[in-house]
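Every protein chain except one is present and positioned as in the full complex.
After this line comes subunit A, so read on.
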């Protein structure tokens, strides 16, 4: 039975924002843009808190790697019910190069240090769209992985995971300790209530440096440039179904 769960939370540009590519093609504009917790991370936090409410685990620790502002994201996780936070401070150039490999090394080191038995992450961040960190963390720890989970049930020293796969669903059973990554349909995250937000202010966030964990942040991936995707040409409105079918027939589409 897992005692302690680590939940990774990432601060990303809010999912509803229409992003802009920087004119110098070095990245996307992040300054002055609304950020929030990655939606898949919210689901991961919700699942961890639910497990705690069912008394299946003892402690939920929210972890975020990034600059100062990442603490807001941890605070949100605390308001949702996480017990304490760990902010792994990464800023400047290191933050620009921070990818799944570096984050998974940090998470693996923290999991050992904190003696966690379970790590729950989102299946992907909606900014880099990598879908890698959970799998890589599991690999570094040599733990089994339950990715794209839509249903999780804790059993004695094992976890039954229903996974979303291309043709439908599959069920696996993995040993603990393990890494889970949450798919959209795992749960519906709760809203943090005002009293809980107030309470979250009293919860502790520890500050850790990657170097304290012995993690080297060197990256061998280099972003050469970021471009706007090609724009589609403006389409046309048709008045009737007949018109629509006619146009599609003319274009050889039906």
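In this section, a contact is a pair of C-beta atoms (placed from the backbone, for glycine too) under 8 Å apart; a residue touches a chain by one contact, two chains touch by 3 or more; residues count from 1.
Everything below uses one rule, namely that contacts and distances are computed from a predicted model.
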Choices "Light-independent protochlorophyllide reductase subunit B", "Translin-associated protein X", "Electron transfer flavoprotein subunit alpha" or "3-methyl-2-oxobutanoate dehydrogenase (2-methylpropanoyl-transferring)" - which one is the UniProt name of the chain not shown: "Electron transfer flavoprotein subunit alpha"
Options A:194, A:211 or A:236, residue touching the unrepresented chain: A:236
Options A:68, A:175, A:193 or A:207, residue touching the unrepresented chain: A:175
Residue among A:35, A:52, A:84 or A:185 touching the omitted chain: A:185
Residues from subunit A at the interface with the omitted partner, ascending: 13, 15-16, 18-19, 21, 28, 40, 99-101, 104, 123-124, 126-140, 143-145, 147-148, 150, 160, 163-175, 183-185, 219-229, 232-233, 235-245, 247-248, 251, 253-254
